[in-house]
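The complex appears here minus one protein chain, its other protein chains still in place.
What follows is chain A.
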Amino acid sequence: MALRDERVTLAHGGGGKAMRDLIEEVFTAVFQPPGMEDQARLTEAALAEPGARLAFTTDSYVVTPIEFPGGDIGKIAVCGTVNDLAVGGARPLWLSAAFIIEEGTEIALLRRIVATMAREAEAAGVRIVTGDTKVVGRGACDGVFVTTAGVGVIPPGREMAAGLVQPGDVAIVNGVLGDHGATILATRGDLALSSDIESDCAALGHLMAGVMAAAPGIRAARDLTRGGLASALNEIAQAAGCGIVIDETALPLRAEVVGLCEILGLDPLYLANEGRLVTFVPEAEAAAALAAMRARPEGAGACVIGRAVADHAGQVRMRTAFGGARIVDMLVGEQLPRIC
């Protein structure tokens, strides 16, 4: 059986045969969720372990353009939710996936997105076990919106939270910053760039598993998404009630990203990422954590960027290349110019 239509119509959301064809052919044939009913029924031995806790998260994904160098909305939807679970110390297990589709969307595009999701889920070791589709009229959404929810398991005894970060802890990131944000900006603006920057989008479950094994005293991790490194560090500093100092010269930045940011007048510290995290570990475990990250491709560019300090509680500062110290704030709304 093959869908005759090339584009999604409102009939695909009407509840009839067209809708069933779409779901069966485009989604369930690929995801192969357990059972054919609307809900997943799951058993998992890990949950039975005394002290184990269930981790449960959800996120909606909206990105323009839907496909971009290095990924598409489906990849972000899987990786983003997997990463949400992973940085909380959980082993990601199951995802749900819900789609809001604008009338007129190419079926071929949907197929590509679904294929990406299936591939990424398999690589990340999670299963997409349930889902939903809705079709809305033109203009009611922008192409495709995806919502994923994720369930994972936190093993007994693991405690990770931003509030546990202490002065002296070392801050490590798993690779160059801002590639995703720069890619999206360049693609969205159709900016004539001669660069080969790609989105950094990646699932970090395996990487986190390696780090947690190598550095059992790990305090906290945060995936860097909207607002970039700067926002993640500010959240941690505020939750932990300590200061954070990062070193400008230690920040992993690609020359192309720095160059693009200079032209656009943006700060790479605030650019979005989809495959980067920052983790705080006790100093004694920093080397092991770093080695564990570097052992995986998505952590090949890992490096130490700074540490937590007792001074300036709640505030993030960057030691500049010239030896000065600049305050790095949380991003508040759009950045309006300030230089009078």
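The definition used in the following text is that a contact is a pair of C-beta atoms (placed from the backbone, for glycine too) under 8 Å apart; a residue touches a chain by one contact, two chains touch by 3 or more; residues count from 1.
Definition applied: contacts and distances are computed from a predicted model.
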Choices "ABC-2 family transporter protein", "Carbamoyltransferase HypF", "N-methylglutamate dehydrogenase subunit B" or "Urea transport system ATP-binding protein" - which one is the UniProt name of the chain not shown: "Carbamoyltransferase HypF"
Given A:P50, A:G157 or A:P337, the one touching the chain that is not displayed: A:P337
Hidden-chain contact residue, picked from the options A:R53, A:R119 or A:H312: A:H312
Which residue of A:L10, A:A161 or A:A325 touches the chain not shown here: A:A325
Chain A residues touching the omitted chain (full complex): 185, 189-193, 262-266, 312, 317, 320, 322-327, 329, 332-333, 335-340
